[in-house]
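Only one protein chain is missing from this complex, and each of the others stays in its spot.
Naming follows writing order (A, B and C), and every chain is counted from residue 1.
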Amino acid sequence: MDYIYKLKLEVRDYECDIEGIVNNSIYLSYLEHAREKFLKSLGYNFFELTKNNIYLVATKIEIEYKKSLMSSDEFFVGLNIKKLSPIRMEFLQDIFINDKIYTSAKIIVAITDKNSKPIKNRDFLNGLFSKIEKKS
Amino acid sequence: MDYIYKLKLEVRDYECDIEGIVNNSIYLSYLEHAREKFLKSLGYNFFELTKNNIYLVATKIEIEYKKSLMSSDEFFVGLNIKKLSPIRMEFLQDIFINDKIYTSAKIIVAITDKNSKPIKNRDFLNGLFSKIEKKS
Amino acid sequence: MDYIYKLKLEVRDYECDIEGIVNNSIYLSYLEHAREKFLKSLGYNFFELTKNNIYLVATKIEIEYKKSLMSSDEFFVGLNIKKLSPIRMEFLQDIFINDKIYTSAKIIVAITDKNSKPIKNRDFLNGLFSKIEKKS
Partner (left out) sequence: MDYIYKLKLEVRDYECDIEGIVNNSIYLSYLEHAREKFLKSLGYNFFELTKNNIYLVATKIEIEYKKSLMSSDEFFVGLNIKKLSPIRMEFLQDIFINDKIYTSAKIIVAITDKNSKPIKNRDFLNGLFSKIEKKS
């Protein structure tokens, strides 16, 4: 599959649980980190954005665990994104090793203000998606 | 809403992120802990189960974040469960404060062996669900 | 041993690592949570304090792991505190089960401003320690 952004990561021992596999919640951290790095690759920084009262908040996550990551596995997070509305984006993210999909996820992210109120922000979204088009 | 099991928890400061709210991945930990306590209330222990080659593995999670938990919030995790097949169960779990739903999740859990192979285990499932019926 | 504050906690499965024991870093979270709850019992809230530009920052931690906590263990965190200077306090914290010490720690906490500069704050410290004396 094609992705507009890929990040290579590695399982750290402390991320594995009693069963020797990566704990379910850790995958969300991997996906979040990939979104953070993707936005950074376009010049955006979560922390800086909050200073402009732009908060990017996951409102819905669907994640399928197909195969378990284990201690020391090296893997990729692949990412695609589309605009859903002037408020919402959808990230499609896969975790894979050599074309074998381990985890597949769909994350809806909304733009909100400091008080978690969803905010239409066409400027931000248009800026973001024009950068994405230039990149791909 | 009615739940067959409820667990009271409290947000710990170290679970909050830069935005002062609980990080998305932590909710999965709350939900997992509630499932663990629920099974324990019926006499099951994740760790003991693995010694009998019974692994309970989340294969799919859908989670909606409606309202953010913040530092020091006290909240409940409510839980319901249904059998989907001789291999799979579905947990319906809400996080709420005073009837206000903060998070709503559906978790598919499969029975597998040590090598993550899904295993029909009618004995285990029937035992589990007959205990649940007695309880409710 | 006598403590001015004790907190009961329980090991959650997701806090255990491959070896089936609680990961070293998690103990720091337990200790931090106990300090947070202790201060809250005296009317202080970390998050509120930061709004008054009072940051409580651990500058040194010594921790001895004597015995490992395991899945489902119920344990206590006991806490004592003393003033070291107009800037620094020392927390003595033990984790124990039935008088058996599992972990013993000494944490130096400094008062700083937002920019991590240590700040003498006699008002805050005197207020804190007079509340502690009244309590004990």
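Everything below uses one rule, namely that a contact is a pair of C-beta atoms (placed from the backbone, for glycine too) under 8 Å apart; a residue touches a chain by one contact, two chains touch by 3 or more.
Not measured: the values here are computed from a predicted model.
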{"item": "Touching the absent chain when the full complex is considered, from A:E36, A:E62 or A:E90", "value": "A:E36"}
{"item": "Interface residues of chain C (partner: the chain not displayed)", "value": "18-19, 23-26, 28-29, 32, 46-47, 50, 55, 57-68, 116"}
{"item": "Residues in chain A touching the chain absent from view", "value": "12-14, 20, 29, 32-33, 36, 40, 45-47, 71-72"}
{"item": "Residue numbers in chain B that touch the chain omitted from display", "value": "13-14, 16-18, 20, 23, 25, 71"}
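Definition applied: only the chains that are shown with their structure count from here on.
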{"item": "Per-chain CA centroid nearest to the all-protein CA mean", "value": "B"}
{"item": "Length of the line joining the C-alpha centres of chain A and chain C, rounded to whole Å", "value": "34"}
{"item": "Geometric centre distance via CA averages, chain C-chain B, whole Å", "value": "29"}
{"item": "Multi-chain contact sites of chain C, meaning residues that touch two or more partners", "value": "13-14, 20, 71"}
